[in-house]
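Excluded from the complex is one protein chain; the other protein chains are retained at their positions.
Lettered A and B in written order, each chain numbered from 1.
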Amino acid sequence: MMTTLKNIALWFERRLHLVKLYEQTAGHPVPKSTGSWFYTFGSMTLTCFVIQIVTGIFLAMAYVPSAAEAYHSLELLNYAQPLGWVMRGMHYWGSTMMVIVMMCHMTQVFLWGAYKYPRELTWLSGCVLLVLTLGLAFSGQVMRFDADAYWGVGIGAAVGGRIPVVGDAVVHLLLGGPIIGTDALSRFFSLHVFILPGSLLAFVSIHLRLVLGKGINEQPKPGVLVKRETYDQYYHGIIKREGVPFAAIINKDVVANGILLLVIVALTLFVGPKGPGIPANPPLVIPEAKPDYPFLWLFAAAALLPNGSEIWLFFVFPAIAALALFALPFLSNEGEKHWRRRPVSIAIVVLTYLGVGLLTYEAIVGPWSPHMDAWSGLPIKAEYIKGRTPVELQGALVFQNMQCRNCHAIAGEGGHRGPDLTAVATRMTNPQLVRQVIQGGGNMPAYARNLSPEETRALVAYLCSLHPPNVPPAREAVGVLKPIGESSPTPTPGGNSVTSNQ
Amino acid sequence: MNFSWPSILLSAGVSAGLFAMSGCDQLPGKPKESDRWQPPEAIKDFKTLFGANCSACHGDDTSIGPSISVQNPLYLAVIPKDILRKIIADGIKGTPMPGFAKANGGDLTDEQVDILVNDLTSKAAQQTNLPPYSAAPGDANHGSEVYNQYCANCHGQAGQGGEKAGAVVNPDYLHLVSDQYLRSVVIGGRPELGMWNYQEFVKGHPMSSQEIADVVAWLGSHRLTNQEGNAAASPTANGSSQ
Partner (left out) sequence: MASSDPNEGSSHEMPPYDWRATRRDFILKLGVGINSVAGALIGIPIIGYFVSAIVQKKQPTWISLGSIDQFPEEATRMAVFMNPYRTQADGDTAHIPCWVKRAHGENFTVFAINCTHLGCPVRWFEQSKLFLCPCHGGAFYEDGSHAAGPPPRGLYHYEHKVEKGELVIKAGVLPTLADPNA
């Protein structure tokens, strides 16, 4: 019995050379120190990709990549196809987790100095994988062909249209025609299911081939410097001293990947898939159009940067960032690997995460977007209405009716594009308010043409009533300059600091 | 290690199986029919429609609008249903009230306007002998006496504002409101702001329709006929009387 089995095994071995394959892959020697929790992010990214492929294939069985049908096929997946929503959820959360663990992987590789000699190409192929993954995330949100996707493509076209000289051609190439329609969706579909995943597979192969060829980066020791002349021998020495087969240190990877899968499943079952939201029907009035998480920071930057800087944000900055990423292993090819002795690298990581994190937070809050329905659907709290005179009430009506509320909050409710006006009377006097309303400025439109004098006076009368009961409204200081010591007007908190609003 | 492979795999399988059998239908992640997007025309619920379109100016159950409450039962008892419908659909020219019907550039279908009208009128007070919704212009001179009898207690001498309520002869205020609005406020009061209705100003002595018309005429007589001082929004003319 045993000999028969052994003979069968040998028959296959003679044809497949599995022992050799094992030696070159799972059995290849790695430093024992790399069996670390910090080294698990790479395999986690790959696991996410596998999830994406599997769920993606099943989604493609129901998805119809046509502008007329895509939204409906997603509704079928959500509501009709048994467990269709689970596939959609796992694909969505798998994509989110893929971006997150990929960023962890990249950060770890950067801080551990693994991009230095002789693993430059490993880093470069990883950078390509980063671009491909983000491309998949973006094209993926277009697949959810709702209003966000439709206007997201529109944003892509508008960005393309800003490229000098070739902008027009880029727009037409991107949309596959003169206007956003099914051709645009089909292009993104081809990208999302053929071009990008195919390229990703190819580059994952190169990436892994390089990892096998050049070995996993050893845990750096502070003070041990990488030198081109000596490193190969140094690494060889480590393998000789403490080398173990890769398969022997995968226990932490197995645990980490198991947890990752459970997280994806839990997010799917308890949070569920995203959307689809409002259908991609252009005449439908939409309250906002936001991209998915990985691109929120870019969305926020587009709102927060000064006007006219879009060319920097969308072209110059990404070009510089890409150049810096690709040039990194050549700029810093040798030397210290341990993060403790690389303060600049730590600063880069901290600043990048702080910047992206803050921008993402801003984008979630979206203070620059008008609250489009506030003017008709958001009442003012009773305490800011009670006790007002008839003309002040009429001013509050002007405030609501003229859509002031869409950009200005009262008691924190309303748009946040302009300043909150809960206590505006303590900051600005009546003439200052009149001037601001009529002339606009500071990113506020001028209302001179749209408000009658009566409406303006009533509106300002109401605004002048907006101050806490114990804080008097701001007063005119013009012409009443008095020597210090004589009863000068008591400055109120934030009093008269109107320059910022002018 | 006390764990053997078979026991680990078995317990994992059993727990996953139990989880699956507990049913996916109750899981919070499963999209519900109610999450499905609905076209705005499909909204047939009064509360949602009123909240999205009316509440900012007219207030709702928990807030006070700067304009009159359209859920005031007395107001609803006085206003004829067809006029209410016309106001919601077409708006009132020259006032902030916009037309909400699609034909007027608004967002509401005829059916949605009907839902608003029907639900609102069902809240009307069951009272008879109410003054008519509108009336011919009254006598301003007599209106002055009517004002002193019913209104001066709160709104002060000559309408200049008192301790309980602000000025009602402010030219800006009067410019921005119609006589019909003034009449509706006098009849229905602003209970949400503490203003009485026409029956309560003097206990046991409700205002007559003519008295209401007269006091509205008197208020209207304070409107500025010339436009002097209105060419620029002069801050000195503000009506704040706090």
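In this text, contacts are C-beta pairs under 8 Å (C-beta built on N, C-alpha and C of every residue); 3 or more make two chains touch, one makes a residue touch a chain.
Here the structure is a predicted model, which means the values were calculated and not measured.
Trainee: Would you indicate which residue among A:Phe38, A:Tyr231 or A:Trp368 is in contact with the undisplayed chain?
Mentor: Checking the options A:Phe38, A:Tyr231 or A:Trp368, the one contacting the hidden chain is A:Trp368.
Trainee: Given that one chain is not shown, which residue among A:Gly126, A:Gly215, A:Pro294 or A:Gly414 touches it?
Mentor: A:Gly215
Trainee: Where the complex has a chain not shown, which of A:Ala68, A:Leu83, A:Val224 or A:Val255 is the residue touching it?
Mentor: For the chain that is not drawn, the touching residue is A:Ala68.
Trainee: Out of A:Ser205, A:Thr230 or A:Asn281, point to the residue that touches the absent chain in the complete complex.
Mentor: Missing-chain contact among the listed residues: A:Asn281.
Trainee: One chain is left out of this view; which of A:Lys32, A:His172 or A:Lys381 touches it in the full complex?
Mentor: Reading the full complex, the residue touching the unseen chain is A:His172.
Trainee: Touching residues of chain B against the unshown chain: what are they?
Mentor: Contact residues on chain B toward the absent chain are 96, 98, 105.
Trainee: On chain A, where is the contact patch with the chain that was removed from view?
Mentor: Its contact residues with the unshown chain are 20, 23-24, 28-29, 66-69, 150-151, 154-155, 157-163, 167-173, 175-183, 212-215, 279-283, 285-289, 299, 302-303, 307-308, 310, 368-370, 372, 375, 401-404, 406-407, 417, 440, 443-447, 449-450.
Simple rule for what comes next: only the chains that are shown with their structure count from here on.
Trainee: How big is the gap, in whole Å, between where the Cα atoms of chain A centre and where those of chain B centre?
Mentor: Centres of chain A and chain B (C-alpha means) sit 41 Å apart.
Trainee: Help me check something: in the complex, which residues belonging to chain B touch chain A?
Mentor: 24, 27-31, 33, 36-37, 39-40, 51-57, 59-60, 62-67, 96, 98, 107, 161, 165-168, 170-173, 175-177, 192-193, 230-235, 237-242
Trainee: Which of the residues in chain A end up touching chain B in this complex?
Mentor: Checking each residue of chain A against chain B gives 75, 78-79, 83, 85-86, 89, 267-273, 276-279, 284-285, 373-382, 385-386, 388-401, 405, 430-431, 434, 438, 451-458, 460-462, 464-465.
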